[in-house]
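First the structure, then my questions, so here it is.
Only one protein chain is missing from this complex, and each of the others stays in its spot.
Naming follows writing order (A, B and C), and every chain is counted from residue 1.
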Amino acid sequence: MLIGIIMRIDKDRIQDKNQKDLKSHQESFDFLSNRLEKNNCNVNDIIDKLSKFQVAIPSWALGAGGTRFGRFSFQGEPSTLEQKIDDVGILHALTQTAGAISLHIPWDVPQDYEAIKQLAVSHNIIFDAVNSNTFQDQKNAEKSYRFGSLSNREKTIREQAVQHNIDVINIGRKLGSKSLTVWLADGSNFPGQNNFQNALQHTQDSLKNIYGALPDDWKMFIEYKPYEPNFYSTVIQDWGTSFMLANECGEKAYTLVDLGHHLPNSNIEQIVATLMLKGKLGGFHFNDSKYGDDDITVGSIKPYTLFLIFNELVYGMNNNPQNPYPAWMIDASHNIKDPLEDLIQSLEAIQEAYAKALLIDQAQLRAAQIENDVVRCQEILQNAYRTDVRPLLQQARLTTGGALSPLHIYRSLKVRENLITARGVNSKAVGL
Amino acid sequence: MLIGIIMRIDKDRIQDKNQKDLKSHQESFDFLSNRLEKNNCNVNDIIDKLSKFQVAIPSWALGAGGTRFGRFSFQGEPSTLEQKIDDVGILHALTQTAGAISLHIPWDVPQDYEAIKQLAVSHNIIFDAVNSNTFQDQKNAEKSYRFGSLSNREKTIREQAVQHNIDVINIGRKLGSKSLTVWLADGSNFPGQNNFQNALQHTQDSLKNIYGALPDDWKMFIEYKPYEPNFYSTVIQDWGTSFMLANECGEKAYTLVDLGHHLPNSNIEQIVATLMLKGKLGGFHFNDSKYGDDDITVGSIKPYTLFLIFNELVYGMNNNPQNPYPAWMIDASHNIKDPLEDLIQSLEAIQEAYAKALLIDQAQLRAAQIENDVVRCQEILQNAYRTDVRPLLQQARLTTGGALSPLHIYRSLKVRENLITARGVNSKAVGL
Amino acid sequence: MLIGIIMRIDKDRIQDKNQKDLKSHQESFDFLSNRLEKNNCNVNDIIDKLSKFQVAIPSWALGAGGTRFGRFSFQGEPSTLEQKIDDVGILHALTQTAGAISLHIPWDVPQDYEAIKQLAVSHNIIFDAVNSNTFQDQKNAEKSYRFGSLSNREKTIREQAVQHNIDVINIGRKLGSKSLTVWLADGSNFPGQNNFQNALQHTQDSLKNIYGALPDDWKMFIEYKPYEPNFYSTVIQDWGTSFMLANECGEKAYTLVDLGHHLPNSNIEQIVATLMLKGKLGGFHFNDSKYGDDDITVGSIKPYTLFLIFNELVYGMNNNPQNPYPAWMIDASHNIKDPLEDLIQSLEAIQEAYAKALLIDQAQLRAAQIENDVVRCQEILQNAYRTDVRPLLQQARLTTGGALSPLHIYRSLKVRENLITARGVNSKAVGL
Partner (left out) sequence: MLIGIIMRIDKDRIQDKNQKDLKSHQESFDFLSNRLEKNNCNVNDIIDKLSKFQVAIPSWALGAGGTRFGRFSFQGEPSTLEQKIDDVGILHALTQTAGAISLHIPWDVPQDYEAIKQLAVSHNIIFDAVNSNTFQDQKNAEKSYRFGSLSNREKTIREQAVQHNIDVINIGRKLGSKSLTVWLADGSNFPGQNNFQNALQHTQDSLKNIYGALPDDWKMFIEYKPYEPNFYSTVIQDWGTSFMLANECGEKAYTLVDLGHHLPNSNIEQIVATLMLKGKLGGFHFNDSKYGDDDITVGSIKPYTLFLIFNELVYGMNNNPQNPYPAWMIDASHNIKDPLEDLIQSLEAIQEAYAKALLIDQAQLRAAQIENDVVRCQEILQNAYRTDVRPLLQQARLTTGGALSPLHIYRSLKVRENLITARGVNSKAVGL
């Protein structure tokens, strides 16, 4: 049946499609492995790490995004939570690295929790962090967030926003999520509009109230962002503010880093290193940007920066037991690409940066640093970065049943065409 | 009748309201004039210049703006072109500096040209530059601008976009406009998406085709912007590109500067000076911003920069006969303020910057520059800037029948409340 | 005797010079006071606050600065510590707001402490924060700071840097200073050069060691800066890092904000508000900039931002007993201006911003904020900012024996010419 083809990609079909390129891949992989092993690199270990690295897909990334000037929607977008999970299932089947979905409430409130959970299980997908939304007014909302939510001067509005976050936690509990992500858009558009100190204190109090409702085995991630949608100030404008608030909330509160949420020229990798040293890097949102929070495909603009960030992430995962394993998510939006193709490209770029970071010879790097041999430090990083790691990524996918070339197979299976047939041309995703 | 009160503010009512503050104003004005005259400043001349300085209001600024994250609309927004003209009429009655409206097509296509023109005349308002829109797809459009309009690779799409601009010119002719503003959002979101050279050449050809349809007494303004809604490249990314294109089109083509369309830290006043020296500054869009094209109230973030820009504008108007008198327009958007109040604040900030620039003693500045007396150059600018020029602005409004305090009178006349009563709570403006 | 005229400006001479403008000033001041008093503004209180506001002059600001491309030195620069103190004495006599000097070690190590202290007392000047220097190698230094000082991988280098800071404290104690400013230039020029986590931990340990040597009644100020002289990373890159380090050191450790040490578009006033709320704003360095750490005259580029920052400082001083009274200092450098004239302009700009911030009607602002009347919030700030406060500054100087117009009197007394006569054309200041 056609629907069956659309909603789910059989492993067998993927293996079939892989056949054509298998021999060529094997040659490339062997050649590369051989070279790497000669340099004391444990290739099996890298393949294993790549296989286990899973990135959550946010439910809102499955439809086309837009700008304030308009939105060009994409055909065959998922219009229900079930369809969104199916889309992530497709991604995961192909890439074997998208084994989680991150829901956004109230856009994705399940009707039948058990059915939803079973659907996810059938796709081998778990429910990652749940996301609250207090940056838009929901229909029938009693109070408006026009002038802020958790930071609002008015107590009843703060209470509504806190309650919403608690509701989100409760929805997440039913699905097996273990963390809440709070992105607070609150801020001001004009000097004088807000009293900075009051807004910060209200935010701190609100976060503490949410934190109080957090189950013991949950984490709370506090996002930061310097501007947009507010254009003069944001209450949680930088990692320092988020870190301070997380410390005040308690052990289960962490900072979340979104790559696009920084001022021009920020050294993000250093922020990552600091947070991991202090045990406070909880979550990570991948995307790329040239100007602001552009939310474009991961690795499409600054792949070397992504690699440098992964260098710090790898270092922290190996050396900072005080830091929990971070929650990974893609937070991108696509106005002109097929959202699923875009996510495949993002996942590939993430895995590539991770693989290259794993190639860095940490012992040699440490030795070169100790000798202040700056030239050699750079060589070691560039040596890893310049390596073509695509055979490693392919091998990792191959061992887990994924596609050698996810994008090619996605196209050759005519996934989008089938989705359009099943869902219709005008199907639209809820969200941004 | 209630409607009458709303739609039009009688000069008499304004004069009545002015009475209360008249004595106080007169004292302040006399004190300031006296001081200024002692320093060889011709106060009458300044008052005269301020009175004559008129800024166009774009039709889309009369409703609340928004961001990609949402829009909080404002009550009583104008939902027809007639209502928009009424709103500008209110602004002009109060401030006497908003004597023009700038229409955006296809949002503001008149039904009955004569009626619209008479309405404008009754408000003492003219039709300034008309604006085309090829950054959104219109309903029933044959071709989509998703991948560009004037720069599109496909000839039929470029032709559609050129024809739209010609249509806009024709609409403008019927209303008495004398210029067309082309803001081209075209660009790309990802490296490789566009061939830069082809896109630029297509744009040049398209602009020439539009230029070919321009009446002899018209001007074409070519806007530039570095990013947004495209996040990797914009075809007309900077003044240099606009200037080059304008030169290639011909004498009637000019560059238009929008204050928010620059990379961080740009020296905009120098761009203004260069364009006026070359006779190519055609239009000017006022707004303010801290991060990108934030489109917030003029003068709310960087009033000193605005003053420095006006210094160049005043210099150019006095010394560059090769440059036409520029078309002034406010291009701002307001998510959390009453749009009319916001525009009153913008108009005040513009007049303030202009008045202060007029206070600069150009002869002394020139002398200090020749002596390389940098300290004194700065003193001369700061001396003008530090002067409280509000009495001059008030005097200019008083002589033309406007309000001493436009904002206070707007509120005391309960204009917004009346507009809501007349138009309804849910009235919405078309546009961004 | 000529020397006497140069080194010290008699109050009587200043009073003489003031005579000419006294009547005009009195009229302006009366008119302004009258207006302000009508608006429930306590003018005497403002004058009193302005009189008491004192800003330290750093010893290195008295000579011409430079760039990596060269330095154009200024004639008559002070070449000894005594001459630097004399220069600050001149500034203080004229402005009555430069009652402190901030020394930089090793550029300013006194030979005869008692004589130096007496000289300062004679000028009515105190010794503010002392500054260490571990960003340059001193002659005969055993270890080089080429690869870092407090953060260096090598223990002996860190120890040398810590000891230097302790030496600076000891010098400061003998002079009556009560605080140490640590600006740490350490960082890296290339990815991979440094291990971020190690560098941060070394820095933390080093700072704790310095802190351990801090007298009980002293404070330690930790400066931050995103880049330069290192162009990939700085160990203490932002306020968050400084704040974290200060918290780890203890109660006497504070963050120091330098206006030029931020990434493009940073909201500095919000950082100030956060630090004061948390009781951790220890020091403040004034300057202005358009691009990076340009170190140009205070208020010459973004005077409105300076006003917004002062708004937060005033708020904090009134509402945050948890925060100590901050140490104020000018940190600017002048390649093309007479350094003393430049400092006079900076002091004027600081006082202006302070005065305008004092004019803000905090009760009304609070009321407008509670009503979410954003338009009115902006009006209240702009109402204060647009006021010409120069008569208030002049009145404050008049009551303390300073000059109505410091710059004019500086020039009419031919101070620079006299300094050149006394010190010679080629006299050069040590420092940047």
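Throughout what follows, a residue touches a chain if its C-beta (ideal position, glycine included) is under 8 Å from a C-beta of that chain, and two chains touch if they have at least 3 such contacts.
Quick caveat, the model's predicted, so the values are computed rather than measured.
Participant: Which of the visible chains would the unseen chain be in contact with across the whole complex?
Facilitator: Looking at the entire complex, the absent chain's contacts are A, B, C.
Participant: Using the touch definition up top, pick the residue from A:215, A:303, A:324 or A:401 that touches the left-out chain.
Facilitator: A:303
Participant: Which is it among C:189, C:247, C:364 or C:383 that touches the chain not included here?
Facilitator: Selected residue, touching the omitted chain: C:189.
Participant: Going by the contact rule already stated, which one of C:22, C:115, C:336 or C:425 would touch the omitted chain in the full complex?
Facilitator: Selected residue, touching the omitted chain: C:336.
Participant: Return the single residue from B:131, B:160, B:237 or B:351 that touches the missing chain.
Facilitator: B:237
Participant: Kindly state which of the options B:138, B:195, B:412 or B:426 is in contact with the chain not pictured.
Facilitator: B:195
Participant: Contacts of chain C with the missing chain: which residues?
Facilitator: Chain C touches the chain not shown through residues 65-70, 72, 135-137, 144, 146-147, 185, 189-191, 193, 226-229, 231-232, 264, 289-292, 294, 296-297, 300-301, 335-337, 432.
Participant: Residues of chain A in contact with the chain that isn't shown?
Facilitator: On the chain A side, contact with the omitted chain comes from 28, 31, 35, 264-265, 267, 290-291, 297, 299-305, 336-338, 341-342, 345, 352, 374-375, 378-379, 382, 385-388, 390, 407.
Participant: Could you please point out the chain B residues that touch the chain left off the display?
Facilitator: Output for chain B: 146-147, 153, 188-197, 200-201, 226-227, 232-233, 237-241, 243-244, 263-267, 269-270, 273-274, 276-278, 308, 311-312, 315-316, 319-320, 365-366, 368-370, 372, 374, 377-378, 380-381.
Just so we're on the same page, only the chains that are shown with their structure count from here on.
Participant: Once every inter-chain C-beta contact is counted, which two chains account for the most?
Facilitator: More C-beta pairs are in contact between A-C than between any other chains.
Participant: Report, in degrees rounded to the nearest 5, the angle of the rotation taking chain B onto chain C when the C-alpha atoms are fitted.
Facilitator: 180
Participant: If you average the Cα atoms of chain B and of chain C to get two centres, how far apart are those centres in Å?
Facilitator: So the centroids are 40 Å from each other.
Participant: Would you give the residues of chain A that are in contact with at least 2 other chains, written as numbers and ranges?
Facilitator: 146-147, 189-191, 193, 226-227, 232, 264, in rising order.
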